[in-house]
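Sharing a structure, written as structure tokens. Questions coming.
This part shows subunit A:
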Amino acid sequence: MLRLTTVSALAMAIAMPAAAAEFRWAGTTDPQTMDPHAVNSAPVLGFLNNVYEGLVRRGKDMAIEPALATSWEPIGDGEGWRFTLREGVTFHDGSAFTAEDVIFSYQRASSEEADTSSWFAPVSDVKMVDDFTVDVLTNAPNPIFPDSIANWMIMDSGWAAANGAERPAKDAENHATLNTNGTAAFKLVERQPGLKTVLEPFDGWWGTPEHNVTRAEFTPIQNPATAVAALLSGDVDMINPVPIQDAGRMAAAGNAKVIQGIEARVIMLGFPHQADELKYTSDAGKPNPFKDVRVRQAVAHAVNVPAILQTIMRGNAEPASQLVSPAMRGYSESLSRRPDFDPDKARALLAEAGYGDGFSFGLKCPNDRYLNDEAVCQAVTGMLAQVGITAELDAMPVQNYWPELREDNYDMYLLGWSPGTFDAEHPIRFLATTPNEEKKLGSWNFGDFSNERVDTLLPLMQSEIDDAKRQAYIDEATKILQDEVAYVPLYVQPLVWGTGANIELTQRPDNFFILRWVTVN
Partner candidate 1 sequence: MSQPVLSVRDLIVEIPTRHGLLKPVDGVSYDISPGEILGVVGESGAGKSMTGNAVIGLLDRPARIASGGIYLNGERIDNLSLAQLRRYRGKQIGMVFQDPLTSLNPLLPIGDQLTETIQEHLGVSGGEAHNRAVAALDEVGIPAAKERIGSYPHEFSGGMRQRVVIALALCAEPSLLIADEPTTALDVSVQAQITSLLKRLCRERGMAVMLVTHDMGVIAETADRVAVMYAGKLAELGPVREVITSPRHPYTDGLMGSTPLASKGKRRLHQIPGNMPRLGQLPDGCAFHPRCPYTQDRCKADPGPRLKTCDGRAACWFPLDGAQAAKGVA
Partner candidate 2 sequence: MIAYVIRRVFQSFVVLLVVGLVAFSMFRFVGDPIDNMLGQERTQADVERLRTTLGLDQPFPVQYAKFLANAAQGNFGVSYRQGRPVATIISERAPATLELALVSGTLALVVGIGLGVFTAIRRNGVASNVIMTTSLIGVSLPTFLIGILLIYVFSVSLGWLPSFGRGETTQIGGWSTGFLTASGLKALILPSITLGLYQMTLIMRLVRSEMLEVLRQDYIRFARARGLRERSVNFRHALKNTMVPVITVVGLQLGAIIAFAIITETVFQWPGVGLLFINAIQFVDIPVMAAYLMLISVMFVGINLIVDLLYFAIDPRLRIDGRHA
């Protein structure tokens, strides 16, 4: 073992050109489980995309492309979708992939124990047509269904049955928590939760490898500064994320590269739309000024987003005008202008609303959830102070943050939203629709923003097949949200990865790291 490492270290030192190589990377969080249906979280799904595959997958540009299905088409008049499966695919243990595995994976992923079941809310049934054809029937016409299942991963039904892992285990352990049997380009060879996870290329993969990795080791490194140190000292080949402030310097260092992109996540300020009173500071108990649209507009004009981007984000982020970034489907091109930074106008609006003398309130903010979240909130506090409204900032770890928001303990808050479907409908459904527990609507709409028209537009955009009409619905909703200043979108969070100088890879906007696009030079 020792000799082996020494040899490979030597090999790397000599830097053999384009030779197959070992690759080590680090991320902030360890995937909680190796079960693709147990936890619906980005670290798990992102990692398992290297081990498991879905019927469809996303390419380097996020476009949907064939994976275990070679083609798909709508059935009838929006009754569902028919998928034609790829033949000759084998799982890592050698067993063959068939429609049965798809049916099994549907049952598994949509079961009550699964965390991914909400993906299948529109699905009424999945039927096997033949060994390599599957029909997915939907409750209503669903134009974006294939887009929404890129992370639905197919597991070997026989393997799961043999190891007693027919259902995902959320709060207990089962075989699939630590072991995998997928079809993707890499197979899991070692899993030590929280310590390291080792992948090796799967020789029997149906696709053509674009990588030259012989062994890949993932280590969770929680502290970003430690991760940067590890990359700079050559202990790892790639880290995600790179703290924004280190990007410039790392790029200049010579032994490391920085890869930047725009993530799907939009950072915004949220307001209490229904609360009658302020809850914090000396003004607690006074009427809630944020109910007045002019106050919300004043906030939008008071925040100097370019300055935040220039300093805190180091020029690495783009301003946001709506709840999704331009890279998302359904982005409203016509509404891409965000409110100007104009403190005078903000003051005028406040005066008009009757708050010429300002007021004070409590701003809630996470301090470990988004890039430099706390610093952004501090900057916002300063900017608001300059137009006369005093925010008292309370920044906290994310595990305390969500409960606070859920209990309406805020006068204003910071939120980041990344649409899981890469579609503008997603944030409207979760953030802008009147909360409705039964219909699973507006579940992250903490401020209870409510607009009848938006509520009516949502089902329309969900079932409209025609792209132009659908865009019109989305534009209309977006316009309402902008006019009402339901939220103040600030910027689109940047995506910054760091790699060794000898690494080539592709960064996907959903922040998933795809191992099969890595070349070690």
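Here is how the candidates were picked: all candidates are chains of the complex that A comes from, given by their letters.
Points to keep in mind about this one:
What we mean here is this: a residue touches a chain if its C-beta (ideal position, glycine included) is under 8 Å from a C-beta of that chain, and two chains touch if they have at least 3 such contacts; residues count from 1.
Just so you know, these numbers come straight off a predicted model, no measurement behind them.
Looking at 1 or 2, the chain of this complex that touches subunit A is the one numbered 2. Here subunit A touches candidate 2 in the complex through residues 1-2, 5-6, 32-33, 38-41, 115-116, 118-119, 169-173, 177-178, 192-195, 219-223, 225-227, 229-230, 232-235, 368, 397-400, 402-403, 420, 430, 437, 440, 443-444, going by the rule given at the top.
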